[in-house]
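A single protein chain has been removed from this complex, and every other one stays in its place.
Let's turn to chain A:
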Amino acid sequence: MPSIVDIAVQTEGFSTLVAAVQAAGLVEVLATGGPFTVFAPTDDAFAKLPPGTVQTLVDNPPQLARILKFHVVAGCWKKDDLMTQHELNSLESSPIPIRVSPIFEVKNATVLAADIEADNGIIHVIDNVILMG
């Protein structure tokens, strides 16, 4: 089964996320570590951010890594596992609020595709870049 990184690379619409993961130096950990649950923002999600936001982060890998780690949780959390879970602790250490019903939402992002299985975890595709706070 492909890894989280393999799926992101092979799927259309995640080129910004893949570039960000590479710039932040997180490829190896997301390819071989885990298991993780990744909330993966689409290219459209990154494009919603005001001009300069992504570039400043890409220019500063530790800061970019921190934002990306907010999108990753330790363990495999499928949608059904989250029915009774109101929040998860991200690898960044800040909590991520979760709502499954009536629609599957992660903080202020909506899940566009849930439960994509990878060798080392689960991917949920989201329509916004989520931020701590």
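As a working rule, a residue touches a chain if its C-beta (ideal position, glycine included) is under 8 Å from a C-beta of that chain, and two chains touch if they have at least 3 such contacts; residues count from 1.
Just so we're on the same page, contacts and distances are computed from a predicted model.
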Protein name as given in UniProt for the chain not displayed, "CO2 hydration protein (ChpXY)", "Ferrous iron transport protein B", "ATP-binding cassette domain-containing protein" or "ABC3 transporter permease C-terminal domain-containing protein" = "CO2 hydration protein (ChpXY)"
Just name the one of A:A19, A:L49 or A:A114 that touches the chain not displayed here.
-> A:L49
Among the options A:Q10, A:T32 or A:Q63, the absent chain makes contact with A:Q63
Which parts of chain A are in contact with the chain that was left out?
-> 49-53, 55-57, 59-60, 62-67, 107-108, 131-133
